[in-house]
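Following this message is one structure expressed as structure tokens.
Excluded from the complex is one protein chain; the other protein chains are retained at their positions.
Chain IDs A and B follow the sequence of writing; residue 1 opens each chain.
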Amino acid sequence: MNKIVRNALILTAITVVAGLLLGLVYEATKKPIAAVSEKNQQNAYKNVFEEADHFEAYTAFNETTAEEFTEASDYPDNTIVDAVVAKDKDDTDLGYVISVTSHTGYSGDLTLSVGITLEGTVNGYSLTSINETAGLGMKAEDKPFYSQFEGKDVDSFELTKDKVTKENQIQAISGATITSRAITNAVNLALSYFRSING
Amino acid sequence: MNTDSNENINTNTTANENADNEVEVPIADSVNTSSKANTAACIERIYNGVIKENPIFILLLGMCPTLAVTTSAINGIGMGLSTTLVLVMSNLLISLLRNIIPDEVRMPAFIVVVASFVTIVQFLLQGYIPSLYHSLGIYIPLIVVNCIILGRAESYASKNPVLPSLFDGLGMGLGFTVGLLAIGLVREILGAGEVFGFQILPLAENGRLGYTPITIFVLAPGAFFVLAVLVAVMNVVRERAEKKGRPLAPAAGCLADDCVRCAEKNTCSSGVVEFKDKKE
Partner (left out) sequence: MQELLIIAVGSAIVNNVVLSQFLGLCPFVGVSKKVETAAGMGGAVIFVITLSSFVTSCIYKFILYPKFDYLQTIVFILVIAALVQLVEMFLKKSMPPLHKSLGVYLPLITTNCAVLGVALKNVQQDYGILHGVVNGFFTAVGFTIAIIIMAGLREKMEYNNIPKAFAGSAIVLVTAGLMAIAFFGFSGVI
């Protein structure tokens, strides 16, 4: 009996020490991790809005209304995470960057930021979190696919598996229709949200 | 990672058999504290891990991460080095604590130590190498159940002094890294015509002659095929080595044996069983 108590105590001690140590490391790495994700986010904004000098939080952004908007839209399986205003050096508005998380990726969620100018032209998207199949879904990060969205001023994008015939059509990544559709829908949601806030 | 406990066990038995001739050398050395002999023992540990008992090629251990993350060479190295770091740290700590940890609760204690280091490595990757963190994803925390780590803790670190244990972890980790790198290279070249992300085989496009990537090799089925060929090649090598009278260390993973049988052996998870039974 005594031995069991001793063993249990030693094990508990090891676990407690390990837990405390982890807590310390967690605190110590919290800052770099936050910095990395912040930098990542800023890079994504910059990628989709090269002309912009800095980005400011869109003050009227509100998670509840954004959620209601998403529910009512044609693309309910997404979440609008954030919206920022892209500004130039003189603080003039250039457009918006809207970040959307899609819940319909092939292997889990994917998050992207879409840059849209005040005129409604899509500058492009930048993925901040993606975990799709290498060689298939991951091609969403490659130029042939993402460049299809760039510089287009359309009502909404439409995914096709055939040859692209219209301005708003996007050719799906071969073998990765699910990922392609998730991204197209996320961009579409960002576009319609942009319209709702830009009147 | 597809550790069924049996992998650990089998390692244990193999390493224990070897223990008689290998392990006692460093112990004797540490008594003499002859630094030269110590160095020799440490080098021997590294040689053992990388060549003689290479966890991937010879022991066929830890196949789960081997298949899952080797879609490219760089991912293979990343996974290998993360595992090495965990192995070295856990071997070091377990060796330090080997006289404190009671035998009956050694398995849960090892698991706690290993899981802590894995979480630490996870934070470090997340903070400092975010791209690797994202491409390895869920397989980082799954390093915990990689049988190599618990296997080394059980069969080597818990019985040997600190320095050789540290080098044992380093050797095994490097051997694992080399294996992952090799498999990653094969899959990347065949599947994408690239090495470390650089196109080395010009692709066929726009009517130009060139290489058409066999995409299947970066996908799940390709992983199985590459591993199948690896196992087949090792079967041949093993047979030749036996004919020459210099047999290789026996394979220890589940690829070598039937899982059912190891349930009856004194597996590492039954170590936990004993502990729980007594406690309750």
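Criterion: a contact is a pair of C-beta atoms (placed from the backbone, for glycine too) under 8 Å apart; a residue touches a chain by one contact, two chains touch by 3 or more.
Since the model is a prediction, treat every value here as computed from it, not as a measurement.
In the full complex, the chain left out of view touches A, B.
Of the listed positions B:112, B:157, B:181 or B:218, the one in contact with the omitted chain in the full complex is B:112.
In the complete complex, the hidden chain is touched by one of B:50, B:144 or B:248, namely B:144. Within the full complex, the residue among B:42, B:63 or B:190 touching the omitted chain is B:63. Considering the complete assembly, chain B touches the hidden chain via residues 1-8, 63-65, 67-68, 107-108, 111-112, 115-116, 118-119, 122-123, 138, 141-142, 144-145, 147, 150, 216, 219-225, 227-229, 231-233, 235-236, 253-260, 262-263, 267-270, 272-273, 276-277, 280. Although one chain is not displayed, its contacts with chain A can still be listed: residues 15, 18-19, 22-23, 26, 106-109, 177-178.
Going forward, only the chains that are shown with their structure count from here on.
With centres defined as mean CA coordinates, chain B is found 35 Å away from chain A. By the touch criterion given at the top, residues 71-72, 97, 100-102, 104-105, 108-109, 112-113, 115-116, 119-120, 123-124, 126-128, 130, 134, 137, 191-192, 215, 218-219, 275, 278-279 of chain B touch chain A in their complex.
Those residues of chain A that touch chain B in the shared complex are 3-4, 6-8, 10-11, 14-15, 18-19, 21-22, 25-26, 29, 32-33, 35-37, 40, 129-131, 133-136, 175.
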